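Below are the C-alpha cells for one structure; questions will follow.
All protein chains but one are shown in place.
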Amino acid sequence: MTNTKLIVSHAPFWHNGDSLFQQNLNFFIALLPAALFGIFHFGAPALGVLALATSSAMLWEVIMSVLSKKKMAIADMDSAIIGLLFGMMVPATMPWWVVITGTFIAVVLGKFVFGGTGANPFHPTLVGIAILTMSWPAFLDFDTAYVSYQFDFTALAPLAALKAQGTYALASFSNYDLLMGNEVGGIGSTFGLGIIIGGIYLILKGYARWEIVASFIAGVLITATLFFVLHPDTYAPPLFHLLSGYTLIGAFFLAVENSSSPVNRIPMLIYGFLGGLMIILVRNIGIYPDGTVLAILLINLVNPLIDTIRPKALGKGVPNA
Amino acid sequence: MGDLFVLAISCIFINNILLAQFLGNCPFLGTSKKMETAVGMAMAVIFVLVMAGMITWIVDLYLLKALNVEFLRTVSFILVIASLVQFVEMFLKKSIPGLYAGLGIFLPLITTNCAVMGVCLINIKEEYTFIQALVSSFAYAVGFGLALILFAGVRERVILARVPKALQDTSIGLITAGMIALVFTVFRGMV
Amino acid sequence: MIKRSFFALSKPRLTYDLLDTSLPSAEELAIPGTLTLLLPEKIDRAKKALIGPGDAVKKGQKLKLYDDSAPYVLSPAAGTIKEFDSYADDFGSTATYITIKPDPSAKDDDQWAQTNLEQTLEFAADYLGHIPGALPVSTLTNPNYDIRTIVVTGADTDILCDTCQFVCTAYAGLMVAGAKILKAMTRADRMCITVPEKLSAQVNLDGFNVLKTSDTYPSNLPAMIMKDHFGKALSPGTLPEEEGVCFIRPEALVSLARTYETGHAVFDKIITLIDKGGQRHRVKATIGTPISKILSCFNVQINEQDRVIIGGPMRGFATYTVHHPVVPDMDTLMVQDSDVIPEISDNACVNCGECVRVCPANVPVNLLVRYLEANLYEEAADRFDLESCIECGLCGYVCRAGIPLYQYIRLGKHELLTLRENA
Amino acid sequence: MAQSLVKEFTKGLWAEIPLFRLVLGLCPALAVTKTCENGIGMGMATTFVLLFSNILVSMLRNIIPSKVRIACYIVIIATFVTIVEFVMQAYTYELFLKLGIFIPLIVVNCVVLGRAEAFAGKNTVMLSAADGLGMGIGFTLALSSLGAVRELIGAGTLTVWGGTPLFTIGHGYIPFQFMVEAPGAFVGLGMMLCLMNLIGKK
Amino acid sequence: MREMLSMIVVLTVLTAVSGGLLAAVKVKTEPRIEEQVLKFQKAPAIKAIFADATNDPIKERFNVKAEDTELQVFPSTLADGIKAVAFEAKGTGFGGPIGLMVGVNLDTDEIIAVRVTTHAETPGIGSRAKEDLSFVGQFAGMSMASNFGTKGQGGDIDAMSGATVTSVGVSQAAVAAQNLYKKLKPEIVKQMN
C-alpha cells in the first residue's frame, strides 16, 4: 500500500467537463452552415481556401510551438477556428500564398506573440484581415475577386457599391438576397441565415454571450436607423447594414471571441453597442466600405477599460465592523 | 465653433500624436505598464502641453516673427518648454504637494517628450490662430492621453500573459502599440 | 460528476444532497492496532519534548509537546507512544503526528474519573478541544470575538455530504442537550440551526432557531448564511466570528452532551464514506484510526493514481496517504477512481468569463487569476477582490481552461497573509 | 586611455546600442524609417548632434550649475540641431523634406539628452566624444537596419542614398505595405527588439 | 546668491552665444537653401507644367509686388510662343500646408497645369495628390475665373476618394492662386515685358 501513490490536488474535485476543445468544436459546428454554403456557392476554390486557411493556421501554431519550445496547444483547435474564420472572411479566389500569409499574421502576430490562447488582446483573425487589407487590398476586393464567376444576382460587394455609388446602388440588393447569401463577399460571411442559425446555436450552447451579440446588432440597427431617418437618401437603411458585409459574422462569431471581449454584463452591452455604432460610423462617414474588422478591433482595444465596470464583490462597501 | 470641434476630433483620433505622428513614444512605452502611471502621465501631458502651446505661440508671434528670427524657433521653444516644466515642477512641489504627488513626478519625463515640442511646432507650422493653437494643443494632449490609457489597459493584461521570453516587455509593448495604431486607422476620413 | 448541460446558457446549478435515509445507523469500527494523532504544532528541536517514544499514555490523557504550548490532543485509547515526528500539513504549516499503540488490556484511565466536569469554557478549552465534531473552543474563548450567535450547520456545507444531516436526525435529543450545555458555557444568546428546506425527515429541534437553506450550492457556506439569513455581507477578509457568529457542527453538540452525560471523553467520530461508485457508507471510527481501516472495512480498493478526499468534492482536500488518521473535523471521506479524475491544466486563462458569472461573491476571477499567477497578491486583493472569495470552488468547477482557480485563490490568500505578517 | 576610448566607442555599437538595447529614441526610429535612406540620414544628423553636444557639454560640465543643467544642455543640443537643420537644407534638401519635423525634434530625442546627462556631464571631453560618436553610429545602424527591413518588406526596395533604390526585389513581389505604414513601424521595431533579445547581449 | 547669479549668467551667455552662432550659420547657408528649395520643390513642378518651355523659367524668375503681397514668378515662353507664368500658392491640408504650383497662360488666363510642390499628407491617401495626376489634371484648361472649390463645397473639382481634406487643401491653394493672380496679374505682365 505504501507504494501506491495517490493523486493529490486541490479542491474542487469535480469539473463540469467543459473545455477549450468543446468550445472550439461548437464554434466549428456553428460555423459549418455558413461555410458549407460558401463552398456550395463559390465552388471548389472556396473549399480550397477554407481548408488551406484552417490547416495552415494549425501548422503555424505547430511551428511556433516547436520554435519557442512551448507546449503544443493544437489539440484545442483554437488555431483551427482562427484559420477557419479567416477563410470564411476572404474571397474564394484568394491566392494560396496570401491565405498562408494571412493565417501567419493571424496566428503568430495576432495570438502567439501575446502568449497564446486567452492572451490575445485583439481577435487574431481580424488582425490578420486588417493587416492584409492594409497591405494587399486588391486580394480582399470582392468585386474583382469574382469577375470570372457567373452569378444570377448582382455581382457587386454591397458595401463597396454603397460607398462608390451612393444609395442608388441599394436597389440591386434585396434583404432576402442578402439574408440568403445572394451577394458576393467572404466565403462564409455572405449566408446571413446560416450565420444566424449557427450563432443562435452557439448562444444556446453557452459558448457565445448573447449580451454581446444582441447589443452589437442593436448598435448597428439603432445607429443606422438614426442616420437613415435623418438622411434617407444619403444613407442606407438599417437592415441593409445588418445583412451586408461582415456585420453578421462579426456579431455572432468575431465580437464574442473570449479573450478580447468583456465578461461582465454591462460591459458586454457597452462593448457590443460600441461595435455596432462604430461599424455604421465607418460605413457612413469613414473611408472604408466595411468597417466591421476595424470596428471590432476598436472594441477589442477598449475592452480592458470597459470591463472594469463590474458588480461589487461580496462585502465590498460594507463598513468593517 | 464647428471647425474647432473638427480640429479637436482630428487631433485626438485621426492625427493622433502617438499613433499617427510618432511623437512621444518613449514615455508612451515607459509609463503604460500600469494604469495608474498612464493616467498620471496623461494628465501631466495635458497640463504641460496646453501651457507650452500657449506660451510658444506667444513667443513665436511676438518675439520670433517680430524680430524675424524664426530660425531660432527650435532653440527658443525647447528652452521655454524645459524651463516651464522645471518651473511647474518646483511650483507644484512646494505649493500643491498633493497634485505634485499625482502629476509632478511625471513632469521630468515631459521635457524629453517630443509630443510637447512637436505639437508646439505643428501649431506654428499650421499657422493656427491662438484659439486654434489652444484647442489643438489640448486635443493632441487628450489624444496622447487616450492612446496611453487604452494602451495601458491592454498592456496590463499583456504583461501578465505568457509572452515568449524574447518578446517580453518592450518588444511586445511595441507590437501591441502597432496593433493600436492599426485600430486607430478606423477613424480615417471621418472628418 | 455533474456535467455541463447541453444548452448551457444559464449558470450551472449544483444542488446539495439530502439525507440518504437508506443508511439508518453507522457501523462501528474497532480500535485499530495503531492510532495516529495530529497535533497542530511544530516540533522545536531545541526544546525538550514532554512526550517521547515508549511513554505510556492513558485514555483521554492530554498530550502536549512542550510545557508552554497550547495545542494538545487527547489520547483516544490507553497504550504507548510509538513515535512522533513532524508532518507537513496544508499551506506550509507544520504539524506533528503522534502514533500510539493501543493496549487493549489497559484499563480506562483514571484521569477523567478524577476530573471534575465543569460546564465552563475554560474547562472546554482545556479538555474538549479534541472531541468528535471539533468544538471550536479557540474561537469561543478568543477574547477578540464576542460570540452571541451560534449556528449549527445542520445542512452540510459541501455537496454530496450528509453527515451533519444524519447527526441531526439520529441524535436530535443529544444535540438539544449539548446545545443547552454550550449555551450555559458561552455568552451566546441565540442558537440557530441550518436545515435544508427540502429535507423531509422531521427533526425535533427544540430551542433552535431554524434557518431553512436553499438546496443550491453554496447557500450553506457560512458567508452565504451570513448574507442570506443575517443580512450581513461579510466585508473582505473578515470572518463570521468577527460579527459574533460561530459555526459549529451538530456532532460537536452531540459529543458535548455525551461527554457530560458519561463523564468520559468520547472519541468515536461519525464518518460518511462515499466510495468510487458514489455509494454512501456510514461508519463510526475512533479518532486516530487510519482511513485505510475504514476503506478496507468497506472493501474500497485504492489503486495508483486514485484520489482520497477528506471532505466533499467542492471544498475538501485530497490526502496523499491512506494512513491519514480520522480527525475530529472529518465528516466525509470520498474516494475517486483514477478514471473519473478530471484533468487539470496549466493553460492560461482563456477569459471565457464562466467563473465570473458563476461566482456568488462577484469576484472577477478571470483577472484575479492572472495576478495570482504572477504572484501579485497585494494588487489582487486591492483591485480584484481576492479577499471577497467565499471559497466555494465553483470557479474551478466551471473553468473551461481547466485551471485550478480555487487553489490559486487559496494560495493567494495564504501568501497575502504571509506578506502582511512580514510587513 | 586609448583602450577606454575604444570601449566607450564600441559599447554604443552593440552592447548598449541605443534603440535596441536602451530602447531610447523611439520617435524618430518609428517615424522616419520608411526607407533605409531616411534612417541613415536621421542617424547621421543625430550622430552629429550627439557628438558635438557631448563634446560641448563635457567641456562646460564644470561651469554649468546643476539647477539649470537641463536647460543648458538643451540649449546646446538645440543649437546643434538647428545647425544640422540648416546644413541639411543647404546640402541634402530632399532628405530634409522627408525627415521633416523630425529634424528639430532631435532636440528632444532621449538619446541625445540622455547621453549628455548620463555620460558627457560626468566624463572628459575625449571620452564623451567617443561615447557620442559610438552611440550616434549605433543609433544610425539601428535606424538604417530598421529602415532597410521596413523598406524591403513594405516597398520591395532598398534605398541607401540619393533617393534611387539600390536594389529592388523581383518583379512579382507585391509590397507588403503594412510595414511602411504607422502600425508596421511599431510591429517592425518590436520584432527587431525580439531578434536582438534572441541574439543576446554578447 | 552666488549660485543664483551663476545660474542666470551661464544660461544667458549660453543662449546668447547660441543665438549668435545660429544667426551666423543662417546667414552663411541662406542663399544655398533658397537655391535648394527652388531646385527640389519648385523646379520639378515647373518643369512638369511647362514641359515644352523654350526658356529656363527658374533662371528667369522674378518677384512681383503689389501692396503688401509679394510673389515669386517663373515666366516661360512655351514652344508655341505662348507666354505663361507659374507661381506657387498655399492651402491647408490634412498634415499641414500644401503648396500648389500653378501655371497660367497669360493670354487666355487659362490654367496650363498645376502640380503639388510640398505637402505633409498621409502616405498613400493624401499624398496621392502629388502622384495622382488625374486629380491635379482636372485643373488643366480651367479658366482662372472658375470655381476651384470641390464638388462637396459646390465647386467644380472632384475630390479624391478618401482624401477629402487633402483635396480641399489643394482647392484652397487653387483659390489662393486665383486671388493672387487677380491681384498681381498687371504687375506680372508689366514685368514680363
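Should a chain be cited, it is by its letter among A, B, C, D and E, assigned in written order, with residues numbered from 1 in that chain.
Just so we're on the same page, a contact is a pair of C-beta atoms (placed from the backbone, for glycine too) under 8 Å apart; a residue touches a chain by one contact, two chains touch by 3 or more.
Assume contacts and distances are computed from a predicted model.
Peer 1: Absent chain per UniProt: "Dihydroxyacetone kinase subunit DhaL", "Cysteine desulfurase", "Acyl-CoA dehydrogenase" or "Ion-translocating oxidoreductase complex subunit B"?
Peer 2: UniProt protein name of the non-displayed chain: "Ion-translocating oxidoreductase complex subunit B".
Peer 1: So which shown chains sit in contact with the chain we cannot see?
Peer 2: Touch partners of the hidden chain, whole complex considered, are A, B, C, D, E.
Peer 1: If you put the missing chain back, which residues of chain B would it touch?
Peer 2: 26-27, 29-31, 33-34, 37, 40-41, 59, 63-64, 67-69, 71-72, 75-76, 79-80, 82-83, 86-87, 90-91, 93-95, 105-109, 111-112, 165, 170
Peer 1: Using the touch rule from the top, list residues of chain C that touch the missing partner.
Peer 2: Chain C touches the missing chain through residues 34, 36, 83, 85-92, 94, 97, 99, 305, 319-321, 323-325, 341, 344, 346, 375, 404, 407-408, 410-411, 414-415.
Peer 1: Touching the missing chain, which residues of chain E?
Peer 2: The missing chain touches chain E at positions 3-5, 7-16, 18-20, 22-24, 26-27.
Following the convention adopted for this analysis, only the chains that are shown with their structure count from here on.
Peer 1: More contacting C-beta pairs: B-D or B-C?
Peer 2: B-D
Peer 1: If you take the mean of the Cα atoms for each chain, which one ends up farthest from chain E?
Peer 2: In terms of C-alpha centroids, the chain at the greatest distance from chain E is C.
Peer 1: Mind checking the centre-to-centre distance between chain A and chain D? Centres are C-alpha means, answer in whole Å.
Peer 2: About 41 Å separates the centre of chain A from that of chain D.
Peer 1: Indicate the residues of chain E shared as contacts by at least two other chains.
Peer 2: 15, 18, 22, 26, 125, 162
Peer 1: Quick check on chain C: which residues sit in contact with 2+ other chains?
Peer 2: Residues 348.
Peer 1: Residues of chain C touching chain A in their complex?
Peer 2: 1-4, 6-10, 12, 223, 227, 232-236, 238, 242-243, 292, 302-309, 311, 313-322, 334, 336, 338, 341-342, 344, 347-354, 356-357, 360-364, 366, 385, 388, 390, 393-394, 396-402, 404, 406-407, 410
Peer 1: Taking the touch rule as given, give the residues of chain B at its contact with chain E in the complex, in rising order.
Peer 2: 15, 20, 69, 71-72, 75, 79, 122, 125-127, 188-189, 191
Peer 1: Per the contact definition, I'd like the list of chain B residues that touch chain D in the complex.
Peer 2: Residues 19-26, 28-29, 71-75, 78-79, 82-83, 86, 111-114, 116-118, 121-122, 125, 165-168, 170-175, 177-182, 185.
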